[in-house]
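All protein chains of the complex are present and in place, except for one that has been dropped.
On to chain A.
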Amino acid sequence: MTEFLRVLTDNWSLFADGFSNTVQLFLYSAVGSLVLGTLLGAFRVSPIPALRWFGATYVNIVRNTPLTLVFAFLVFAVPKLDVNIDYFPSACIALTVYTAAFVCEVVRSGVNTVAPGQAEAARAIGMTFDQVLGQVILPQAVRAMVPPLMSVMIAMLKNTTIAAGFSVLEAGAIPAYMSERGEPQFIVLIWITIGFLILITPLVLLQRSLERKWAVSR
């Protein structure tokens, strides 16, 4: 047991740096992918065919590309075009671009869960387009979107570890450093698992509380 704790305390700064980078990577990419994904989702449900086509094509290409390849593209191929970005921003962009495709699908199916009769009833009492969207469609769509969005975000948190393979010191990179220092791999991995569980907990709690709050009205 003392050995177990010692692995953490002796290497505290490495763990702290790694996980702090993981959290930053997660936060930047979460914001980025929610914004980009919502925009793409709006494209997917828009009445304009060209926008729908663009959204669908993006989703099809990105969703069917392994994340490692998206990373490799940004970290190795893009710099060849004389665009120089650091590893960390590259990793954020890769995660954003990849996760946005999943967010887009969540947004699209969320809007589609709202029965067409809801918009019709709203129009029939004289609501304008903005009111129909803001008062009736979006509040209901968001309720349907929260649970799958949380799953997408949890998956993205785990996906941050892929950045380790591309020179970003995040939590996924800790084992390599630790084995250089001769620390027992098994204990290191358990600590990393515990770290991820701690990071995921607030997401799960948020999801639960939102689901409970909205349970009655659906």
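The rule we apply is simple: contacts are C-beta pairs under 8 Å (C-beta built on N, C-alpha and C of every residue); 3 or more make two chains touch, one makes a residue touch a chain; residues count from 1.
The working rule: contacts and distances are computed from a predicted model.
Participant: The hidden chain: which UniProt name fits, "Pyruvate synthase subunit beta", "Nitrite reductase/ring-hydroxylating ferredoxin subunit", "ABC-type polar-amino-acid transporter" or "Spermidine/putrescine import ATP-binding protein PotA"?
Facilitator: UniProt lists the chain that is not shown as "ABC-type polar-amino-acid transporter".
Participant: Based on the whole complex, identify which of A:Val31, A:Ile61, A:Ala115 or A:Leu206 touches the chain you can't see.
Facilitator: Considering the complete complex, A:Ala115 is the one touching the chain left out.
Participant: If the hidden chain were put back, which of A:Ser20, A:Thr57, A:Asn112 or A:Thr128 would touch it?
Facilitator: Within the whole complex, the residue contacting the unshown chain is A:Thr128.
Participant: In the complete complex, which positions of chain A touch the hidden chain?
Facilitator: Counting over the whole complex, chain A touches the hidden chain at residues 115, 117-118, 120-128, 131, 135-136, 139-140, 143, 214, 216-218.
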